[in-house]
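Every protein chain of the complex appears in place save one, which is left out.
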Amino acid sequence: MIDFSPSEEQALVVDTVRQFAEKEIRPVARKCEEAKQLPADVLARAHELGLVANALPEAYGGGGERSAVTGALIAEELAWGDLAIALAVLSPALGALPIADFGSEAQQRAHLPGFLGNRFAPGALAIVEPRVGSDAFRPATLARRAGSEAGSDYVIDGAKCLVPWLEGGTHVIVTASEGAEARAFVLPRSAAGLTAVRDATMGVSALPLADLTLRSVRVPESARLAAFDVRRLVARGRVALAACGVGVARAAFEVARDYAKEREAFGTKIAQKQAIAFKLADMAIEIDGARLLTWEAAWKLDQGDDALREATLAINQVKRVALEAADGAVQVFGGHGYVRDYLPELHLRNARGLAVFEAIALV
Amino acid sequence: MIDFSPSEEQALVVDTVRQFAEKEIRPVARKCEEAKQLPADVLARAHELGLVANALPEAYGGGGERSAVTGALIAEELAWGDLAIALAVLSPALGALPIADFGSEAQQRAHLPGFLGNRFAPGALAIVEPRVGSDAFRPATLARRAGSEAGSDYVIDGAKCLVPWLEGGTHVIVTASEGAEARAFVLPRSAAGLTAVRDATMGVSALPLADLTLRSVRVPESARLAAFDVRRLVARGRVALAACGVGVARAAFEVARDYAKEREAFGTKIAQKQAIAFKLADMAIEIDGARLLTWEAAWKLDQGDDALREATLAINQVKRVALEAADGAVQVFGGHGYVRDYLPELHLRNARGLAVFEAIALV
Amino acid sequence: MISFAITDRSEKARAHFHRMAAEHMRPISRKYDDQEHDLPTEWVDWYWRTGRFTQPGGEGPSDGFVQVCMQAEELCWGDAGLYLRTPFAGLGGSAVAAAGTPEQKKKFLAVFSELNAEPAWGAMAITEAGAGSDSAAIQTTATPDGDDYVLNGTKIFCTGGEGAAKSPAGFVVVWATVDKTAGRGGIKAFVVPAGSPGMTLVGLENKLGIRASDTATLRFENCRVPRANLLGSDKIRRDDDKSAGDKGFKGAMATFDASRPIVAAMAVGVGRAALDFVKEELAKSGIAPRYDAPPAELTAMERDLAEMEAELQTARLLTWRAAAMMNRGKPNSLEASMAKAKAGLAVTKITQKAVELLGPLGYSKKLLVEKWMRDAKINDIYEGTQQINQLIVARRILDYSSAMLR
Partner (left out) sequence: MISFAITDRSEKARAHFHRMAAEHMRPISRKYDDQEHDLPTEWVDWYWRTGRFTQPGGEGPSDGFVQVCMQAEELCWGDAGLYLRTPFAGLGGSAVAAAGTPEQKKKFLAVFSELNAEPAWGAMAITEAGAGSDSAAIQTTATPDGDDYVLNGTKIFCTGGEGAAKSPAGFVVVWATVDKTAGRGGIKAFVVPAGSPGMTLVGLENKLGIRASDTATLRFENCRVPRANLLGSDKIRRDDDKSAGDKGFKGAMATFDASRPIVAAMAVGVGRAALDFVKEELAKSGIAPRYDAPPAELTAMERDLAEMEAELQTARLLTWRAAAMMNRGKPNSLEASMAKAKAGLAVTKITQKAVELLGPLGYSKKLLVEKWMRDAKINDIYEGTQQINQLIVARRILDYSSAMLR
């Protein structure tokens, strides 16, 4: 039956995460952004909430409660706190979920427990490539067999970028084309021929994002995720990113709304001006609409659908809506929207990232 | 030197045409639209102004004062009066200008004087085709030689639509592909195999627009415009249409502005509401901007440039701006905007035509 | 629980109304666009005699108000003008259902579920020449006189007004003020039965679209209705009176709240008609939106289609959300206005874009796309314009009274 109310359990999770975002993430977000440094203690406490662990298989110590809808709810709240820190908190999923979804039992046994320990363990997924028209479905990074015999090693060449590269990570999952097929491989960070250099980006500056170069990186066949399905991975990435984007947009909307109710000009609160009030109304409508699209895509994933269509529609809508909300927030703040003492300019920089990221978070 | 003020002569022409539009066109426009009938007397009086004749070569009795900029100024004022009647008034140019631009001396001698007589003589140009992705540069209508010897006849097969087909016309210029080349032919309306059926369209209903079917229409080589350049023709069509669109947009803006200053709601004039006032401001800005783009394209044509780029940018901008202005006018009028006692709904229907016409007017 | 699963019963209902729309509305769509003020007898008679009694089938739970939205969407996918011309109780019926006594409901609404020879319509008459979006500025008066109220004034833009004023069992719910000094509190709703002396059908609007629908101007000259035809209490609640008021103006507003998701769903139906058709037509030319296209190869038309899909689905989901809240008995005034505002704007743009994408074919009356563009635009205007809905949303999100944000 059509319904849009989170279950009681979901409502509880949302409440917990929102409080975490408000009390733990928000107070440090600006400082982290300026310092280009993640708050290790916040990540540790986030790990204790078990947000990612809860979605991993019970067999390896996870909660076994995988739900893309719940994942979307969590992602929105975290990103409402701060996008960079949200992506960091969720980064273990980048390493764990592809293995849970596409990996063999051996691969799961080898890798999943690492994300389920006492310590926060980040994952890394390398999808985006540093070129015009970067295409997740057809990586320009190439994988070829080292030999002609069955089961021979793979050799990978290419370049990736926007790869979350947090301290303490051990592996990275890299996609590459073998002929017309997109493959995924689990590589140790220490693999010979693999170099990672941190890049600086316009937004999410607290999050270390790496440029990867792969020069004849040799991996055994066992590093390949045999059941890898790039459409499914991208759809899950788009839903997660869309949910994050809704969080960013909501944060921008709220800060603009509150400021507009405070700030006076020409003798009234600026929120009492139709030009401002209607802009806020449009933001609110578009944000709610984008959230529903995101939920629908997530729900379809939970039904076992590929959901690439719905996920794509959702992220396309969200990237527009979030940018408009952030840009609108800057306008509402006027001069104050342009300075780094206030949040709108950060929302604007972060919101634009939504248009260039791909699979930087997963549900 | 960069300047945006019409010359004295141009200002005089604009003033004359504006008065004509106000006193002759506007009073009959709604009646003509509803009756799907052009006002023959108005066309006759428009002919007396010599707007098209002035641009034709002196050698055949024209004014010899061809100027795309002046043409754009005229088109805007006429379309400000009414788009359907404006296109009718300008329709002789459809028959005359391609022959003046691309025809041989013999073709000019044969056809141009007909447009320069005492009687209004409409022209017809068949560019658009009834299919998805109609492409002026690559007609699906085909022209092939009837024989292999040089100078043999052409046989034309295909279909066209949105062809102005006014009473009293004698010929139609049809484009067709010969191999990869776009050709143009001057056909008598009575050509065997050519049938024309009037179509009904959403807007410009007073203007008869025909669907043409060409079944093995045979024409001598002398019917071909040897110097035909489809890019130049399309550019001239886009500039003329853009200028018309600016006129439509301006008419929509003005009627909305005036209504907003009259109409009261919640105790004030609705123009005093920011939501209305800012919408009107945006219309005004966009209309002025679109006009300047149109003028620039026209000016480049007058410099002998191909100007397809500028003409395309102008018409793309105008079709958006005019639609938004007309749609905005409907909103400003509220319920009255939806009824045919007022102009906004007509502007909306006409404005949408700008996106589907091609070379329905020329400068 | 967050779920996008349509119940089996609602799926069957959707299919049922889709067939009805395809079989009984689409074939006469163009005819009654052209013949603007003619009664679409094929549809009206069939619906009254047969259509309204047909059963969709299906068992188990339905999606409730969401299913009602689906029905409106499907029928307006068929033809929004014909839908509005359907012989049913309409907004006038909603007002009676919301604010009427059991007697009033029985008296005025029973006809719509009974087997009757003659079709009937209900309508609501609010708007006046000087009171468009500003309903509180109503000038039509209702003066108590003995056992009656005497109505005087002129109403415009009354959807379904011809049917309601002329059909034997029809009625018009008329908003009028019993006390001009009392502002909103003085505004009451009266049921005026068809044929009441003093009620005159002055004329019908010639419209941009939804031409099969009768948009009437009704004049009331010393038109008498029994006091029993007043909906709700006859107490006047002053604007400055903070006590619990009656259901006069507020009751009418409640009718709007309940109707807005349906009106939004109607909009979605028109938008879908255009989008479905355009996608089919473009697919014939090999143009279909890819969701895994290389960014540099995605065509402009593909992107347009994908945007139209996203916008339409956004409007639909906002609509369903407002309806689902009614299922849960939650107040949904904010969400209903959001849905209405978004749906009106989205389908206006979708249908305008559809004409452009089909080019000359889209602009020709040979196809229905141009009609859908004309039909769609009404959704930005009636039952609260785009701007009025933005205003309502703005007040809610800012927690402002109407005095603080005008």
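Here are a few things to note about the model shown:
A, B and C are the chain letters, set down in written order, and residue numbers restart from 1 in every chain.
As a working rule, a contact is a pair of C-beta atoms (placed from the backbone, for glycine too) under 8 Å apart; a residue touches a chain by one contact, two chains touch by 3 or more.
All values reported here derive from a predicted model rather than from experimental measurement.
Within the complete assembly, B:257 is the residue of B:111, B:257 or B:352 that touches the hidden chain. Considering the full assembly, A:133 is the residue among A:50, A:64, A:117 or A:133 that touches the omitted chain. Looking at A:42, A:55, A:100 or A:161, the residue that reaches the missing chain in the full complex is A:161. Remark: the residues of chain B touching the chain excluded from display are 1-7, 10, 69, 132-135, 137-138, 231, 234, 257, 260-261, 271-272, 274, 277-278, 280-282, 284-286, 288-290, 292-293, 295-296, 299-300, 308-309, 311-314, 316-317.
Considering the complete assembly, chain A touches the hidden chain via residues 128-134, 161-162, 199-203, 264-266, 273, 275-276, 323, 327, 330-331, 334-341, 345, 348-349, 352-353, 355-356.
If you put the missing chain back, the residues of chain C touching it would be 285, 287, 295-303, 359.
Heads up, the rule we're going with is that only the chains that are shown with their structure count from here on.
Centroid to centroid, with C-alpha atoms defining each point, chain A and chain B lie 51 Å apart. Averaged Cα coordinates give chain B a centre that lies 39 Å from the centre of chain C.
Annotation for chain A: residues 274, 278 touch two or more other chains.
Contact of a single residue of chain C with at least two other chains is seen at positions 387, 390.
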